[in-house]
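With one protein chain withheld, the remaining protein chains of the complex are depicted in position.
Chain naming follows the written order as A and B, and within any one chain the residues start at number 1.
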Amino acid sequence: MSQAFTKAMARNIFYGGSVFFILLFLALTFDTHNAWPQRDNHEAITEKVSEGKRLWEENNCIGCHTLLGEGAYFAPELGNVFKRYGGKDGIKAFIMSRPKEGVPGRRSMPQFNFSDAELDAIAEFLEYVSGMNTANWPPNIQG
Amino acid sequence: MRGILMDTVVRHEQARPGYPPGDLAIWIFILAELLVFAIFFAAYAFARSGQAELFNHYQATLNRDTALFNTLALLTSSYFVVRGVVAAREGNNALCARWLWAAVAMGGLFLVIKASEYADHFAAGVSLSSNTFYMFYLSLTFFHFMHVILGMVILAAVAVKAGRDGYSPDDHTGVETGASYWHMVDMVWLILFPLVYVMR
Partner (left out) sequence: MQYQSQAVAKPYFIAAIGLFVGQILFGLILGLQYVIGDFMFPEIPFNVARMVHTNLLIVWLLFGFMGAAYYLVPEEAERELFSPGLAILMFWIFLVAGALTILGYLLVPYSGLAELTQNSVLPTMGREFLEQPTITKLGIVVVALAFLFNIGMTILKGRKTAVSLVLLIGLLGLAVMFLFSFYNPDNLAKDKYYWWWVVHLWVEGVWELILGSILAFVLIKTTGVDREVIEKWLYVIIAMTLITGIIGTGHHYYWIGAPEYWQWWGSIFSALEPIPFFMMTVFAFNMVNRRRRNHPNKAAVLWAMGTAVMAFLGAGVWGFLHTLAPINYYTHGTQITAAHGHMAFYGAYVMIVLTMISYAMPMLRGRTAAPSNRSQVVEMWSFWLMTVSIVFITLFLTGAGILQVYLQRYSGDPLPFMVVQDKIAMFYWMREVAGAVFMVGLIAYVASFFVGSRDPEATAVAGDSAAA
């Protein structure tokens, strides 16, 4: 009897353990919400940055690039591209410069035909991202 | 108390050579829990070795008296649980339930004291992000705090069943299962207390 390993007991551990860790996770999430204001650079989120994020999403940039290490691994990390390109102008110039038909044999970013205002919004979004506290990631400027 | 513990062990072995007591599933679970705590303690030791001064400094801000009181509360509760198991073994369900409820009450006392400590910390603006020591202190104690709550839920469930005369000298695995879990929670605190509050 003392050797019993009952199904009911295993089930109770499943339910009890799940509830326990869901509650713990929610508690940590609550604390994360309290900690964000010091780290997430939210004061930099303007209308323009929101528009930039929308453009970032609606052109599926994450389908090639990583942003803070998440996304596809086909093209460079962009969380720190603002620093790597030394500001907004470098970013805008690069996006504008992409040839329509690509580069023979090479990977090339498509030409999206953004307006000046759109380019500016994207660059502002990437500037905002570069100001987030990411615990010193990436390890160096190459991303 | 030691006498009774020894007595329990001896009588238990006579009654049933089969070890461990309680449901085997709970022992797998207890081992898993101890593994998590062990890794957490190891991580604490690792982090501490790198920042000993910071750890010593903030360790001094903790209230050791309340922690000692809490240690006593948990030890007492474990004693009550032992008495509860003995009562169940002797077929006295009503007495078993009373001892278990007493243990739950001591667990509740622990929670109240610990919560007041937390309240002081939060009032002082301490959070998980304050520094590495507080991160570990709050994480470890809160993780344990939740285990106390879970242990109380388990003991209460067992006590309710005992109150309904649900165990017998031949079949009280449930009492042993709950008791095993509670002793684990108690034991973790006995490591946690010196490690986080005292040792430097």
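The working rule: contacts are C-beta pairs under 8 Å (C-beta built on N, C-alpha and C of every residue); 3 or more make two chains touch, one makes a residue touch a chain.
Quick caveat, the model's predicted, so the values are computed rather than measured.
K.L.:
Could you pull out which residues of subunit A are in touch with the chain that's been left out?
P.N.:
Touching the missing chain: residues 5-7, 10-11, 13-14, 17-18, 20-22, 24-25, 28-29, 31-32, 35-36, 39-42, 45, 49-50, 53-54, 56-64, 66-77, 100-108, 110, 112, 128-129, 132-135, 137-143.
K.L.:
So that we can see where the missing chain sits, which residues of subunit B does it touch?
P.N.:
25, 28-29, 32, 35-36, 39-40, 43, 47, 128-129, 135-136, 139
Throughout what follows, only the chains that are shown with their structure count from here on.
K.L.:
At what distance in angstrom does the C-alpha mean of subunit B lie from that of subunit A?
P.N.:
Measuring from centre to centre gives 41 Å for this pair.
K.L.:
For a test of understanding, state which residues of subunit B touch subunit A in their complex under the given definition.
P.N.:
Listed in rising order, the residues are 16, 18-26, 29, 127-129, 142-143, 146, 150, 153-154, 170-171, 173, 176-177.
K.L.:
Quick one: which bits of subunit A touch subunit B in the complex? Just the residue numbers, please.
P.N.:
Residues of subunit A touching subunit B: 1-6, 9-10, 13, 16-17, 20, 23-24, 27, 31, 34-35, 38.
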